[in-house]
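The structure under discussion is supplied below as structure tokens; questions concerning it will follow.
Only a single protein chain was left out; the remaining protein chains are all shown in position.
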Amino acid sequence: MKRLKVLFHINELEKWDTALGNIINLLKDVGEESADVVVIANGPSVNAYGNDNKLSVMKGLSERGVRFLACRNSLRKMCSSGDSCITEENISSFIETVPAGITAIIKIQSDGFAYVKP
Amino acid sequence: MKRLKVLFHINELEKWDTALGNIINLLKDVGEESADVVVIANGPSVNAYGNDNKLSVMKGLSERGVRFLACRNSLRKMCSSGDSCITEENISSFIETVPAGITAIIKIQSDGFAYVKP
Partner (left out) sequence: MKRLKVLFHINELEKWDTALGNIINLLKDVGEESADVVVIANGPSVNAYGNDNKLSVMKGLSERGVRFLACRNSLRKMCSSGDSCITEENISSFIETVPAGITAIIKIQSDGFAYVKP
């Protein structure tokens, strides 16, 4: 089977459960060896990277090859607004930060990844 | 004119009216002979496949070539949650069920379909 490539774009905190459920269903359906899955969070959704319950699910998925990206602009904005403060220093090591989430969203699509907005 | 190919992804029940309106506008604008239109519902939005008013509009569109897909995972989840229960047995015959909606969303895009999230 042709390898599936997909980018999940999450910018609202409340969409994480749907997104993680979609990914679990995808891997169950096609197998992790058949899919390249990237998740990018920008805007308020980056706060999920400080939520232990969600991080536990994400970590399990990252061990199956799913990549999790965080927009650095958004992390900084969340910090300055006094909410939970996730920095590049304290963020979980399996999460990759990118300078601007929006740039990554465009580049990854131009690499042939389908776009999904949960 | 180059044939237009588009996938509508609906995962929230309240987005159906927008999606169906978009499709009607599209067919009015370019003609049904110039567009390949696929609609995929996953998550709670699959409940619209049990709504007579919406089904009536969908059926008319299906007769003009629009394809309607339903995620089987989502149908089962809705059933187990005790809401309306649409199964592969009682679903309208013009609706196609797919094992995992998310897989179809990726494959259809990789076939050159534009993605629209209403």
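As written, the chain order gives the labels A and B, with residue 1 at the start of each chain.
To be clear about the criterion, a residue touches a chain if its C-beta (ideal position, glycine included) is under 8 Å from a C-beta of that chain, and two chains touch if they have at least 3 such contacts.
Just so it is clear, the model here is predicted, and its values are computed rather than measured.
Interface with the hidden chain, as seen from subunit B, comprises residues 2, 4-6, 18, 22-23, 25-26, 28-30, 35, 112, 114-118. Along subunit A, the points of touch with the absent chain fall at residues 9, 11, 42-43, 73, 99-103, 105-107, 109-110, 115, 117.
The rule is simple: only the chains that are shown with their structure count from here on.
For this pair, subunit A with subunit B, the centres built from the Cα atoms lie 26 Å apart.
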